[in-house]
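The structure under discussion appears below in the form of structure tokens.
Every protein chain except one is present and positioned as in the full complex.
In this document, chain identifiers A and B correspond to the written order of the chains, with residue numbering beginning at 1 in each.
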Amino acid sequence: MKFISKTLAEITSFISASIYTEKYASLNGLMQKIDARAKLVIVLAFIFLAVYTSSIWVLAFLFTIAIILSISSRISIRHYMSRVLLFIPLFTSIVAIPSIFSFITPGEGIISFFGVSITYEGVRAALFLIARVTAAVSFSILLITTTRWNELMNAMLFFKIPKIFVMIAEMSYRYIFLLLYSFQNMMLSAKSRAVSGIGATKAWKIYAPIMGAMFIKTHEMHEKVYLSMLSRGYGVEIKGNSRKMRIDIGSTAAIAAAFLTVIAVYMIL
Amino acid sequence: MNEIVMADNISYTYPNGTVAIEDISLTICRGESVAIVGPNGGGKSTLLLVLSLLLPPDKGSITFMNERIDRKKFENEAYMRKFRKRIGIVFQEPDVQLFSSTVYDDIAFAPIHFGWNEEKIKDKVNNVMKELGIEHIAERHPYELSGGEKRLATIASVMVYSPDIIFLDEPTSNLDYESKELVIKAINSMKEKRKTVVVATHDMEIIPEIAERMIVLNRRIIKDDSMDNISPEDMGAVWGKKAIKFFEFFMEQRHKN
Partner (left out) sequence: MHIPDGYLGPITCVVMFIIMLPVWWYAAKWAKERLSSRAIPMLAMLSSFSFVVMMFNWPVPDGTTAHMVGGTLIAIILGPWAAVIGVSVALMIQAFFFGDGGITAFGANAFNMAFVLPFAGYLMYRALLKFFNSDDVRARAIAAGVAAYIAINVAALAAAIEFGVQPYIAKGYCPYGIEVAVPAMLFAHLTTAGPVAAVVTAGVVAYIYKYRPDLMEVK
């Protein structure tokens, strides 16, 4: 349980740090100037290229573009790098470890011990996988740090994502905090009640009702959140910062530039 | 006519069977200022939610601005939206009302959803923040605020669209004297603009300053009268003997003013 309460605190601060970065979305940088719908298209184009390519150079090039774009969008490079690298590439690396060995990827051995060897092909494949994941993630993080959530939601509506999905996304995003905080309080109250060194059944008897109660309490709170949203004009349609439907020239140019880059890179490399 | 909201014999029962309010009939007129008092669990919050057209009463009916709101209208949110911009409600728990990533966004939530243009939104949001003295927290995350700052932010998020009637559920709980003054000032400025103000509160010291009429509620209406006709004994009936003295003192203050 100690493990859980510690990770919970970490996850909470990680999520709040991530969502808190809407502060970058309101800066006056390059990506922030581009319409959310255009940005979505651009980012998807780059991600598709990252997934489609079989050249490590293309991946390196894409990662460089992402970094340049983030710098010209005034995102702190430290913040950006930690968001991109800390989570997914790290997990992918752990997941990819077995693939460097000869029993997964046979090939030319680099070193061997106890009858297994690390192969050149294996290391290459693992690095390639990690590079691909990193390149793709660097673009989704770029999108989310430079776009306000409600603008992204409006973009989704524009691309005909059904309203109910967008509405639930809108609300669920806002609820994540509340839920994490009630989780945390639950752990605290459980801690204050539980005596140390209890057995699994006893722990279950203590934690299960607390969890159930928390669930219902959180739900009751959410019902009120929903009412408070309704009372302030919330409806099925989500209004952003009243952006026009027309895409401005700058954003059109950005889409064109992005597509030209993608095509050029694909042809050349 | 002058009535803004009328309740005719309404009751509300929560899904778990708790009867929160029963057989309530009352009329609130334009420009009135009403305090709703009563013990914990007396149904104050529930009554505010029902009067602000967020919970449908399961018995009786509500008439808002001369329009009878029946069950069918209640369930049609698109239809109900025309009333939303006329009604404001500040919830008892600030956390349910603050969910954006900055205080500014929370205050701008209603104006954005009512479809105002960007200029106007900026203008009004900044004005209301100034009025409540919370400009310095505009870019902060609501979860990092103190209880009092949260309270002021929620009041701002409703005052910003200047609804005709505003319901405040314990607006001064958690506040220090300075912030309390700000809230009272805000309520009084709404009253000056001929807005209708309904406040549920346990804070006896603010009642004489903000309300002309008082409703004592304990599931049913115990008393509903102008402040001048409320005696300290009425208060004693709700809160016990201690309250009598306390209330006498504040009524004296009121008469002095």
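Note that contacts are C-beta pairs under 8 Å (C-beta built on N, C-alpha and C of every residue); 3 or more make two chains touch, one makes a residue touch a chain.
In this text the structure is predicted, and so the values were computed from the model without any measurement.
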## Note on the structure
Across A:60, A:97 or A:188, the one contacting the chain not displayed is A:97
### Query
Which of A:25, A:69 or A:126 sits in contact with the chain that's absent?
A:126
### Task
Tell me where the left-out chain touches chain B, residue by residue.
15-16, 75, 77
#### Entry: Positions on chain A contacted by the hidden chain, ascending
4, 7, 11, 15, 18-19, 44, 47-48, 50-52, 54, 84, 87-88, 91-92, 94-99, 104-105, 122, 125-126, 128-129, 132-133, 136-137, 140-141, 143-144, 152, 162-165, 167-169, 171-173, 175-176, 178-180, 183, 204, 207-209, 211-213, 215-216, 218-219, 222-223, 225-226
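One rule holds in what follows: only the chains that are shown with their structure count from here on.
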### Rounded Å distance, chain A centre to chain B centre (Cα mean)
39
## Note on the structure
Listed in rising order, the residues of chain B that touch chain A in the complex are 49, 52, 54-55, 77-78, 80-81, 84-85, 87-89, 91, 93, 95-97, 99-102, 105, 109-110, 112-118, 121, 139, 141, 143, 157-158, 161
### Message
Quick check on the complex: what are the chain A residues that touch chain B?
### Response
16, 19-20, 22-23, 149-150, 174-175, 177-178, 181, 221, 224-225, 227-236, 239-242
